[in-house]
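Missing here is one protein chain; the remaining ones are kept as they sit in the complex.
Chains: A and B, in written order; residue numbering restarts at 1 for each.
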Amino acid sequence: MTVPVSWYLLLSAVLFAIGAIGALTRRNGISIFLSVELMLNAANLTLVAYARQWDQHTGQIIVFFVMAVAAAEAAVGLALFIAVFRQRRTIDVNRMNLLQG
Amino acid sequence: METLIFLIFAALALGSGVVVVVHRSPIYATLSLVLTLFSMAVLFVLLGAPFVGALQILVYAGAIVVLFLFVIMLLNVQQEEGAHARRSAQMVTAILGAVVFLGMFWLAYRQTTLPATKPLTEELVSLKGLAGALFTDYLLPFEIVGLLLLVAVIGATVAARRPGSDTSSPKDDYVAEDPSSGPVLPREVRS
Partner (left out) sequence: MNSDLIVVLVKYAVMFAVFINVAPIMVWVERRGAGLIQDRPGPNRVGPFGLFQPLADALKFMFKEDVTPALVDKPLYLLAPVLALMPAFTTLVLIPFGPTITVGGRTTPLVVTNADTGVLLFLAISSLGVYSLVMAGYASNNKFSLIGSIRASAQLISYELALTVSVLAVLIPVNSFRLTDVVAYQQAHWWQWNCFPQILGCLVFLIAAFAETNRLPFDLPEAESELIAGFHTEYGAMRFALFFQGEYSNMAALSALGATLFFGGWSLPFVHYPDNLLGGVLGLLTLVAKIAIAMAVFVWVRWTFPRFRYDQLMRLGWKFLLPLAILNLILVSAMTLAGWL
């Protein structure tokens, strides 16, 4: 039996929800980043599932671009973490409150 | 058979996804992200996208997560400390939020009915079709993404540079300057 595409969509929705919980709940900057990567992967799964459903390449190509953008974002984000760490000696995002009113 | 593979790797992806979000040690969270990425690569292959699956392992699991691990080890990111009493309230709110989200998803999904999935065609799975579409219809986004990656490389290099230092010093750029920070033992010996 072929696995129906809706199962993949449900899986990606659940993964996205898990990633969103992580991104909103964690205090460690790296953990937030990991949760964001999880969300991006869930979105990739949705795109590939729809590519399968409509029998087109568009979904897979968009995933290609999403991966490139995620790589760029990870590089820049981690460089920013390193720069912030040098100043504040912590990655705890609750401590990065210089703009707090 | 396909259902069995889907169930196994979907369960693996879910389980390791939960570990990524929940585990306190960043190294374990990152390693279980690798497991999640690997199971999602298998799911991509099941969906008729072997190129995307191979790319997922090559780019995501093989490079991006290694970058994460580097930064974690170099900055000696420890486990989150304290405030566990607040944590349960956070968890309850988070789970309520997830339930709301999934409810919205179900409501939206109920409106649309997907037609039956046609069997996998050679055209979808083959690399030639994907490459043809990528380099003809999607050539402009491809070039723009290349430019984006260039910008990101420059930005990351500038952002991570040591302030006020000459850019091309051959001494230990890869170890933190201050010996009291930087790569430290994961657990100090307690005497």
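A few points about this structure:
The rule is simple: a residue touches a chain if its C-beta (ideal position, glycine included) is under 8 Å from a C-beta of that chain, and two chains touch if they have at least 3 such contacts.
Bear in mind that the values here come from a model prediction, so they are computed numbers and not experimental data.
The chain omitted from view is touched by exactly one of B:Leu7, B:Leu58 or B:Leu96, namely B:Leu58.
Listed by residue number, the positions of chain B touching the unshown chain are 27, 31, 34, 50-51, 54-55, 57-58, 61-63, 66, 69-70, 73-74, 125-127, 170-171, 173-175, 183-187, 189.
Heads up, the rule we're going with is that only the chains that are shown with their structure count from here on.
Annotation: 6 Å between the Cα-based centres of chain A and chain B. The touching residues of chain B, when paired with chain A in their complex, are 2-3, 6, 10, 13-14, 17-18, 20-22, 26, 29-30, 33, 36-37, 40, 43-44, 46-49, 51-52, 55-56, 59-60, 63-64, 67-68, 71-72, 74-75, 77, 80, 90-91, 94-95, 97-98, 101-102, 105, 109, 114, 117-121, 123-124, 129-130, 133-134, 138, 141-142, 145, 148-149, 151-153, 155-157, 159-160, 162-163, 181. The touching residues of chain A, counted against chain B in their complex, run 1-11, 13-22, 24-28, 30-31, 33-35, 37-38, 41, 44-45, 48-49, 51-53, 55-61, 63-65, 67-76, 78-83, 85-86, 89, 91-92.
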